[in-house]
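Below is one structure, written out as structure tokens; the observations come after it.
All protein chains of the complex are present and in place, except for one that has been dropped.
Letters A and B name the chains as they come in the text, with residue numbers starting at 1 for each one.
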Amino acid sequence: MQVKKGVVKVPLSVDERWDLIEKITKQTVEFGAYKHTLKDAIAELTVKPLTGIPVAIAVLYGFWSFFCDFAGTLFTDGFMVKIFDEHWLPWLQSVFPGGLGDPLYALMVDAGHLENGVLVPSDNCFEAFGVLTSGLFVPFGVVLWAVLAFYLVFAFLEDIGYLPRLAVLVDTVLHKIGLHGYAIVPTFLSLGCNVPGVMATRVLETRKQRFLMITLLGIFIPCGAQIGIMQDLVPELMGWIFLTLAIGYLGFGYILNKIVPGESPEIIMDVPPYRMPALRNIARKLWIRTSRFLLVAVPFVLLGCLIVGLMYLTGAMDWLASVLGPLLMVWFGVPKEAVAPLIAGFLRKDLAVGVLGGLMERGVMTHFQVFTSVVLLSIYFPCLATFALMLKEENWKEFLGSLASLVVVVFVYGGLIHLVGLMLGVA
Amino acid sequence: MGHPNVGKSVFFNRLTGAKVFESNYPGTTVDFMKGWMRLGGEDVELIDVPGTFSLEPKDKAEEVAVKMLTENKDSVVVCVLDASKVERGLYLALEIIERGYPVVVALNMWDVAEDKNIRIDVEKLERILGVPVVPTTAISGEGFKELVSKLKEARPAKIEEIIERAGAGKEGGGESAAVSG
Partner (left out) sequence: MEKKLSEMDFDEEGTVKEIDENLKKQVAGMGIRVGKNIRMATKQPIKGPVVVEVDKSLTSLGLGIAEKIIVEVGQDENLIDGASERG
């Protein structure tokens, strides 16, 4: 198939090829006078540190407030909470056979909770923990809107060509932890859902970089599902949670980079010009990403509800809580009540955050304890779907490495947070 | 094939009507897309290859692109270049031509090049390269009919002949008649 005859050696060397191109373009291409336009000026200003960094902060802040307003306030609080808590839950509680205490009822609708030794029904879909209540409310009432809002802005930034500029700006920092500016893309995508985030690590060059990235994503990046719920339940703690996670991401990234063998080549990246985004492209991307997310997340949430419900019913949860409880309570400083949701978080973090929020509202947990628990939930164990993908993307050695890092990080960082809390006197 | 962000996926969408997504960031279409188009009464398979700057891969996405090229030895390669950045586009095009693939070159973003006052002598370029060259604007769909009709004319070109034609044209305009493609 290949051309191998003749005096010319194929393939050409880099220099030979350029010589040839020079010859060709000299005869065929004519560069007319061209003035730098406003677009070019903006293209450069947004990548210069002095002007680019403030712009980046403004963009990210805008991103965040849109996310909160659109997903949190408008859809979740404005419509979904009302629909689910005021109509769906009471209706189910009234028509579903069995009633409080019945196993099937507990599994599907509402497990209720003990108040002064009396089993009382839940008044919201966060705590009910039934397949038909929390199982539907979490993905469709909260998470869907968070993810939709997230991917909408993301697709927009992607299509106008802003992301590579952001990548250049953050490369300075990320290169110090062995990654690329590129790494901002998997990181960002993971804030929507870790699954596409882990897939996007393919833009990184070496195995080492991909390992670092996947491990950090799995540990420190909460997904849209968690963020949506956190934002809804503990909005006043969001800043602290993100700060803690960011410090962990950079700190442990730095350490991992030192430990893990392999290369971290420097960035070589095209910075494309800005252009008008095509609405159709954004819409299509939004649809593909959101629907993929739903396909992955909804079955897991429903299954998670079912398994957690079964664990409560069969007493497995109590057993686990009594075994792991002392460790969690002493090491991380969380109260007894938080142990079960933390364990349930192995299956669905978003559900667990929901329960924790409920505990705080009832005054069982202090702000700091909720904060510690939510951070712990974020850093320990990615969800099952992410797990499966990590197994696919990494080889066994790398996967075990990620897992080991995860366990170490959870204990070291969780303990550290507790320690800081003790020293500040808030724990 | 082509660089990231030259509109390969828009091409692909236009030619097949399949569901794929085109994005601005190098590497986001790593999961490549396949589709089918009708060509001369036949269904032809079309692959949307991730963007790459050269056949010397530097990340996994580019690696995929190169792998796909070597795995599909009998395919025709539509080389999508950014007409406003012809030189580095030709670098990739030549690499592909050197490997012996039949190529059609699409000079995409033709409108951008015009805005930037870049004029390209398409006919001459076609003569030198010895493969069809079509100016296109993917967003508006300009040039697509011609591109499709030229797909049949795609053929491998010998690099030594390209060198010869390029050299001859340079030394004296009059001699170029002697080396007609």
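Methods note: contacts are C-beta pairs under 8 Å (C-beta built on N, C-alpha and C of every residue); 3 or more make two chains touch, one makes a residue touch a chain.
Predicted model, so just to flag it, every value in this text is computed and none were measured.
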Options A:E44, A:D123, A:D318 or A:E337, residue touching the unrepresented chain: A:E44
Given A:M269, A:L294 or A:L359, the one touching the chain that is not displayed: A:M269
Absent-chain interface as seen on chain B, which is shown: 3, 52-54, 56, 58, 84-85, 87-88, 91-92, 116
Hidden partner interface residues of chain A, rising order: 14-15, 17-18, 22, 34, 43-44, 47-49, 52, 164, 167-169, 171-172, 175, 181, 265-273
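Note that only the chains that are shown with their structure count from here on.
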Interface residues, chain A side, partner chain B - complex: 1-3, 5-8, 10-12, 17-18, 20-21, 23-34, 155, 158-161, 163-164, 182, 185, 199-200, 202-205, 210, 265, 268-270, 272, 275, 278, 281, 284-285, 288
Chain B residues within the chain A interface of the complex: 3-5, 10, 19, 21-28, 30-31, 53, 58-61, 64, 73-74, 86-87, 90-91, 94-95, 98-100, 116-122, 124-125, 128-129, 139, 156, 158-160, 162-163, 166-167, 169-170
